[in-house]
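Before any comments, here is the structure.
Left out: one protein chain. Kept in place: all the others.
Chain nomenclature is as follows: A and B, assigned in order of appearance, with residue numbering initiated at 1 for each chain independently.
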Amino acid sequence: MRRKLPLIIAFGIGFAMLIQYFIPHPRSEAFYNVIVQQWFIIIFAFMYIFALRSFFMHHITKVKKKKEGYIFSAVAMVSVLFMLLSGLITSRGPFFDSLYNYMIAPLQGTMFSLLAFFIASAAFRAFRARNVQATLLLVTATVVMIGRVPIGDYLWKGMPALVEWVMTIPSMAAMRGIRIGVGLGAVATAMKIILGIERSYMGGE
Amino acid sequence: MGFWQRFLKLDRRWIFLGITVVVIIPLIKPIGLPIKPTKPVIDLFTYIDTLGPESGAVMVVTGFDPSTMPELMPMEQALLRHCLVKGIPVISLGGLYPAYIGMAKMAIDEVTEEFPDKKSGEDYVFLGFIPGVSAVILSIGIDIATTFGNDYYGTPIDSLPMMSSIMNYSDISLVVDVSGTSTPEYWLMYAQERYGVNVGVACTAVSAPAYYAFLQSGQFVGMLGGLKGAAEYEELMTRKGYPTGRRNATIGMDSQSLAHLLIILLIILGNVGYFIVRRGERKQGIIMRKR
Partner (left out) sequence: MIVMWIGLLYIFAQIPTTVVATTDSLSLSPPTNLKAIDTPNDRGESITLRWNLPEDLSSIEGYQIFRKSKEEALHLAGYAPMNKTEYTDELNIENNVEYQYQIRSLSPEGFVSKFSELSPPVVAYPQWFKKNEVNILIMVLIYLGLIVYFILIARKGKEIFLRRIPGLDALEEAVGRATEMGKPILYVPGIWPMDEIGTIAAMNILKPVSKKVAQYESRIIVPCIDPIVMNVAQQTVKEGFTEAGRPDRYNQDDVFFLTSAQFAYAAGVNGIMVREKPATNLFLGVFFAESLLLAETGNATGAIQIAGTDRVPQLPFFVAACDYCIMGEELYAASAYLSEDPRLVSSIKAQDWGKMAILISLFLGSILAIFGLRFILSWFSAG
């Protein structure tokens, strides 16, 4: 029953939602509203309770056993509690906003900004004309990089139009091709789950 | 080891230093390269520019967190400014994930400071975050007031003057998702396909190629792609005489131009070194075989 119940739920709800899509009647909409407005939203909200439990269990274990880097686990737990209590006590007031604007925002921005450096080193290492495909990739990347900034228009008036053509024709054609495959694959995987052939979401067979 | 062999093994920290230098210099001494708007940006700008106080609201959805703020915040602020200057009722949705609400608040606070005559609840409404992602998008199509209950400041939505004539998507002219993730596709799937509302997108440069397909099919009315898209929108605002704030995106374009040039230079030099080293290795191979 432990294995069968999730399969029955997946099968029942999966097919019900598939059929519901084609029925515009208010009764069908009411069924959908119960699932979407009530069940989904409640499940999503409870997910965050699980997250906190897992987080603290992992880091408390690291601190207790004094594993390598356990100080950072302590810092992580203190930070989470501090943000949580700040938000609860000050009701998202100016202090909480300051923590977000002057600590979290710059930290996340800093991590994202690393991409600028990493793409330079990755491009230097990877964009070598080893074969025909690599050469094509290299030339296209160079043209698009120049054309996507104002200096491209400054160097040659036709550059933006060329880049626009690359983005809207060959690049989009390739994206569409991959997307069609991904779409069909997603439908097939969803059907395998609904039919009970794919059972990974239950954590193994 | 020859020069080119050493160059090909260049420590990546020298590359990082080079990027740092070329990004900082234009911020101190701007170059002022001209910005030429492209069609996807013009399409979105024109669509909003034809709207007015009576033509239904524009919903600006914040879909980014601080990591993509430098690229997407200028877009969001430009869109909000455009709506407020045209008197279009604007609903700022604080996002489908909790990390986005801070960005939405930052944007609305900074822009509304420039429009002291615009009032929350009358000219714009700021909605907070509720969990559910696709559930929220679908629920807005039924009733915004029921979905959210109160606005971000705790005021019941039913009591807001602006929302008396706005119930769901049928009262919204355009939804613009300012996003660093794949949420624009969710808006297409759940809002446009089901309820027929028009959707525009403002996204990172990395995501833009993926959305050209939707742009060409007309599913997106227009697109702002990357910092350049934001700079183009600021340029269009300037040409129309609308307020543009500091033009943050335009300021960043000089740095981006030089950074791109540096990367291209490194790629070219890397390939030159690659061919020289390979030719040298082949010659050595010939010499060794002759021996």
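As a working rule, contacts are C-beta pairs under 8 Å (C-beta built on N, C-alpha and C of every residue); 3 or more make two chains touch, one makes a residue touch a chain.
What you are looking at is a predicted structure, and each value in this text was computed from that prediction instead of being measured.
The chain omitted from view is touched by exactly one of B:40, B:180 or B:200, namely B:180. Across the entire complex, the residue among B:38, B:92, B:173 or B:204 in touch with the chain not shown is B:204. Only one residue in the set A:45, A:139 or A:190 touches the chain that does not appear here, and it is A:190. Where chain B meets the chain that is not shown, the touching residues are 12, 65, 67-68, 99, 170, 180-182, 193, 204, 206-207, 209-210.
Looking at chain A, the residues touching the absent chain are 18, 22-26, 29, 47-48, 50-51, 53-55, 58, 61, 68-69, 72, 107-108, 111-112, 114-115, 118-119, 121-123, 125-127, 175, 178-182, 184-193, 197-198, 200-205.
We take it that only the chains that are shown with their structure count from here on.
Rounded to whole angstrom units, the spacing between the C-alpha centres of chain A and chain B is 17. Across the interface of their complex, chain A is touched by residues 10, 12, 15-16, 18-20, 23, 33-36, 38-39, 65-70, 102, 105-106, 130-136, 138-139, 142, 147, 205, 208-210, 212-213, 216, 226, 228, 231, 253-254, 256-264, 266-268, 270-271, 274-275 of chain B. Those residues of chain A lying in contact with chain B across their complex are 29, 32-33, 36-37, 40-41, 44-45, 48, 97, 100-101, 104-109, 111-113, 116-117, 119-121, 123-125, 127-129, 138, 141-142, 145-146, 148-151, 153-154, 160, 164, 167-168, 171-172, 175-176, 179.
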